[in-house]
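Just one protein chain is left out here, and the rest sit where they should.
When the chains are written out, they are named A, B, C, D, E, F and G in that same order, and each has its own residue count from 1.
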């Protein structure tokens, strides 16, 4: 029966993907813009990279532009990334470029998959594997099970590097700190938290702080900014894209 | 202040898009696969096409593959579309090809925007403009206002052709029938409704029935299938893509 | 890493089970007492039987006894089944036996799995495959996806016989009738519906009407009773167990 | 088509209002009585004042009178304001005047808009722009997006003075303190919080404490009272109106 | 104690209003634009008019403009009403005038109260008093009690004329038809229902059909339009205002 | 341990009550005023009467008076009942007496229990036992189980007469009609339904129609009125009390 | 019209009650058993006592007995109270008496009203009037308004003594402590909180600690126990009744 043939192919394909993802070079929690850019460049460099997203669709906060007005702004230093990903932009100010947020979201996702990043939607990272004072993997569950509040055990994926790219919620770093008596590589040893808005400062800190916060655990995008107490930025996405690219460069070396 | 400069660009860009969309060649309600393919080919043919999607992201039921296993199946007759849109596929059976559903969803969206289709997310079509026994436009609202159950009046967009591509819910056709004492171009004059699953029959009917159901109103994808009483198909997407292409061909002629 | 080794085994085992279930002799929708008894006897007779249950646990309405008082009642004609399944009972009236409802629920499940029935929890049957006026399989989805109201396509499982054992809701028969213009083998051609309580009459009709209601589709337990307009029974479970056994006997012949 | 002509006018008008509001003399968060009175007097004095209200209607807690009995009480010192705004009142005690709360709410709103204050409903202030230890603007979002819990970035509005008139919730001051390591101009450097009821004391403190609490940030009405630990007042609105007037007098000088 | 003195005044004032409202010339259910205009002209003509609104604030769908863009459109024939109510407008097309929706909402309410209409918020009309085949009064309850789903009996208010101005929901006419075996003065004897959008036709029918639908019961605004099967109009408010005025003229004669 | 001694007494007492209630002369579904009055007079006459109430407290709609104003009205013909139950009243009009609704609710309950009626709270009647075309008992469940939406079977209580005193919802009659192909003793054979308000007519019909509607099944109070199409009454309770008394008189003869 | 006559009487009666309650000797927050007993004895002694209950019915946790088994236990020292209130009991152990919980709940309420206590349901105490370091009254709102989450100001009632009888939630004491920088008369100056169960100790402490906790503010019943750190008791109600009686004796002296 053709219906069952179709079903069988889907199950086998998914299983193959899932089994391959159990042992990755890099696992990125969260599927927003910094994650997708990092995934693109890591995959392009030949790394085995897995992106885990709780929702059904990827792209994080990109889709809605500013206040639901579907455009976001980027600066000149991001043009090379847009050009590489074949995403259109329009010059609007001296150093400001407008991009249709739906084009940006879909373009980032499409290019990351195309480059070879393995993306899983409907998967939430609920904990980490921590051994010998080092993050060695992630503990994941199906997000629909989580939404349905069913009591079901998680499974585990192993990686040389785990990235928290979950935005200012810092979900992965938070669970690490909450469940284990540890310090991360910030001044306070704890999450400092996102400050009120200041675009230039925010973009600067995001890029600067992208990197490792605990052995085996990295932060990128707004997660990097919020972790080290940088200010928020709103619908300007340069910091996100550049942070993703920087993270990829760091990890290409390390893993 | 740079923050305000960014804000102003976004507002102006969005306003421009919105004003342009008030008078379209084609307005498609729903942003799933048949809508996106139709949008791609219509835009490519130079038509002014507007896609309206209630959710924040586009892609409809594509993202989740089958039962959340992120793959969908396509048949050989769709390969030209995939090739044109630069979307990867793998041969899996005699006539069956597996596609990563995240690649398919993002690829369809990315290509539609790239080709020039104007896509609005967070917009729901709540009614139609009907004059002289012909659909002449859509009555839309911001979907967050709808979700928040606020009592706010809608606005109107005009088009030479309106397409219901809202899947088996047939939201647009339903509101037309419920609010006006009319008949559509099915055997019963009413929506017949989706039947139980039969993949081959479903794909055949979807393609066959794609077209006009009332002066000025068209159906595509699962909406076409359900409107005329065809069976459902599950995670095989050939009918969807071919229906979108057929719709574009019809409308390129007509509008 | 041991955590990943564990994960890999679980995924592979589940995959094996799922693939095997794609082509069954009998698929039973609903995991209550009549389903489990039928599953036990079918598996014991060497049939490939798959039980699909929406909830996390099996047993249906057995666990709560009467009004949450955790006992149910059975009559003498069920003792052979209880004895075969090694479930304790206590004589309480001339022809009435009390059974701890937790023992009954767990005993029915445990014996069905032990006998070789393949049971899936967290799976909901949302539709059927109907071709040539015959039910040829079921269309299923992950119930957490359903609960989370995510728009995700289902997959398909094929069987020689499909059983609706979903209790008085008759979920499978209902979807068959609602989506297709068909008649079932009742006097009215439609579901008659459960009547008010009458224990003896209810048990008699349940047993009598267990069987085929449409080519390829069977009913058992309260689904049989409600389908043909029998009265409800409350916390007496004889009809359920005997119906399950009768169904197994019918299907052992047929499939 | 007339429907589209109407739509186009609405969009253009709103755009104009929104763009003008991006750079204001004063932005007031919250649209209750002290906000509206301040807005009235500031606009009358020629200042560019913007009021941002999360709900669909303005007026805050005025509409419901006391316990839903639609009257509020004012004292003699408020009569000049009522007279200027053309709102009716009835003498009821030595120094107490009853006002229909629906008349008061609508009268305050109507006069504020009439005087030239730009009022936005359905807008929530979710953060501030803070640079060089000074509040320089507000970070806002569409409140329906917030209610629908959609992940969408905010936009920014700039002002010489920002006013927290959000009542005892002090939403703006709270976000300033929570997100940045700062002190405000209270004795403790933090919000002191509203005390139990004492009408006379409450009205006195509300008026006295109306003013700046951080460079660029002001409090008025119950926000002033709660910020500095004054007691609540219930359905007597004199303090609210006088606080709004005082704030306007301060800001007319400053901005 | 001053707090109690305030409380006592409020209770006594409310009681007075409530007792006076028990016997009105006209009771209008719903507090949207047609209701408020009717209330204004009826009160101005010396009639005892009571407006009952379920929500905390009045104004109905006026506040949100079109799709939350806070402007509505009126035509030239409404300018006399706007001028009488002192509400600002701007000419925008040949026959189209833009009005700030917040100004319109508050202006309509403020003027209705000022003219002497007694407005109650938080009151819902849940039924009618019907005797000798004539509506003789309304059965009302506190809407918070309704929201809290508490089982509490309603009270009764008497009027010579009851108006359903609850918009296209037609709450009052619906309860009349649902609970009593009656016909109303439409062609079908039943509610015909709102049709899809057509602004000019909608405005024409709204005005034409404003009037009595059953002995003692009248319709105005969108309720008149929907009752007789007219099309919807969206954010153009001329029909609403003119309908309110026409209703007042009819009732000034009749009651 | 005293705590366990207390627990044991409670369980044993409840068990005794519950077992005794399994075989009653009269079972009344619903614990509002007509039920309690009927229960009082039946118990006083020596009948074994059981009242089943879904909520935690008894008294139905009595507690809230009219619109939450805690008074209800009774007429002179009810004074003998009030006097017998020792409930205070105040003459307020020619034939109208005001009663504190809290006194009435608690007085009706207290006297019913005192007289010997067995009252169960937290029990909902979900179905009936129907044999030989006669209602022979009720099928009940714990209402918290129902609220928690748990799948648990009900238990059964037997009675010579079952009374539906569930108000205008007519829950028991409705389940009888919905689940069985039967006619009741109204003109239509079906529930006619409550009409709009008319106090005098309502009180007359309530009393007149109190009685049997199907062999073994009776209606009282608003259930009698609504069953036969009488109008509603609001916060006047004479019909309720007299209906309860009449029902008791009928059943004292019959059971 | 009789319906309006009824309405007018109800409104006038309620208003009279409400205005009288604005100045009470004692206001008791919470309508559970200790409150009702205190109300009974205070009213009997001629004091003007007002009981305020958030729910529609009174009686607090009495109705449900233990775990929904509708009996509670009392000891010999409570028999005089039961006898005075005419409530039945049955001897069950050496010093333990079983009482039907529905009889107890209704009997306590009925007797309190009968004795002259003014009871308001649907009223919640949301704050206090505190002046000169003394509680001088309560700040109340309609609880349906609270449940409907409407932003409406409260009103005020004055009393010589305010009693927190809200059980272990201690709602009144909590708001006093949370909103004002004060200490109460416990060892810690703060609420100590209910301990785990110990019936004898619980009953002893409840009685011992019944009394004043802050100038003008008293505690009774479980509120007294929890305030001073006593253990919980479960379904034994002696402590509650005796605490209510003791409180009455204290306040008869003091107010």
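FYI, a contact is a pair of C-beta atoms (placed from the backbone, for glycine too) under 8 Å apart; a residue touches a chain by one contact, two chains touch by 3 or more.
What you are looking at is a predicted structure, and each value in this text was computed from that prediction instead of being measured.
Engineer: Considering the full assembly, with which of the depicted chains is the omitted chain in contact?
Structural biologist: Displayed chains contacted by the hidden chain, ordered by label: A, C, F, G.
Engineer: Could you tell me which of C:82, C:109, C:148 or C:247 touches the chain that is not displayed?
Structural biologist: C:109
Engineer: Specify the residue from the set F:29, F:67, F:145 or F:205 that touches the hidden chain.
Structural biologist: Counting the whole complex, the residue in contact with the absent chain is F:145.
Engineer: Pick from A:79, A:150 or A:250: which residue touches the chain that isn't shown?
Structural biologist: Candidates A:79, A:150 or A:250; residue touching the omitted chain: A:150.
Engineer: Name, in rising order, the residues on chain G that touch the hidden chain in the full complex.
Structural biologist: 60-61, 63-69, 72, 193-198, 201, 231-232, 234-235
Engineer: Determine and list the chain C residues touching the chain excluded from the picture.
Structural biologist: Contact residues on chain C toward the absent chain are 2-3, 5-7, 9-11, 13-14, 17, 56-59, 63-73, 86, 88, 90, 92-93, 96, 98, 100, 102-103, 105-107, 109-110, 113-114, 119-122, 142, 144, 197, 199-200, 234-236.
Engineer: Provide the residue numbers of chain F that touch the chain removed from this figure.
Structural biologist: Residues 1, 3-4, 6-8, 10-12, 15, 18-19, 22-23, 56, 122, 129, 136-137, 142-145, 147-148, 150-152, 155-158 of chain F touch the chain that is not shown.
Basically, only the chains that are shown with their structure count from here on.
Engineer: With centres defined as the mean C-alpha position, give me the chain B-chain F separation in Å.
Structural biologist: Their C-alpha centroids are separated by 55 Å.
Engineer: Counting only Cα atoms for the centres, state how far chain D is from chain E in Å.
Structural biologist: So the centroids are 29 Å from each other.
Engineer: Counting only residues that touch at least 2 other chains, which ones in chain G make the list?
Structural biologist: 3, 6-7, 10-11, 56, 122, 129, 137, 142, 144-145, 150-152, 155-156
Engineer: State which pairs of chains touch, listing all of them.
Structural biologist: So, checking each combination of chains, I get A-B, A-C, A-D, B-C, B-D, B-E, C-F, D-E, D-G, E-F, E-G, F-G as the touching pairs.
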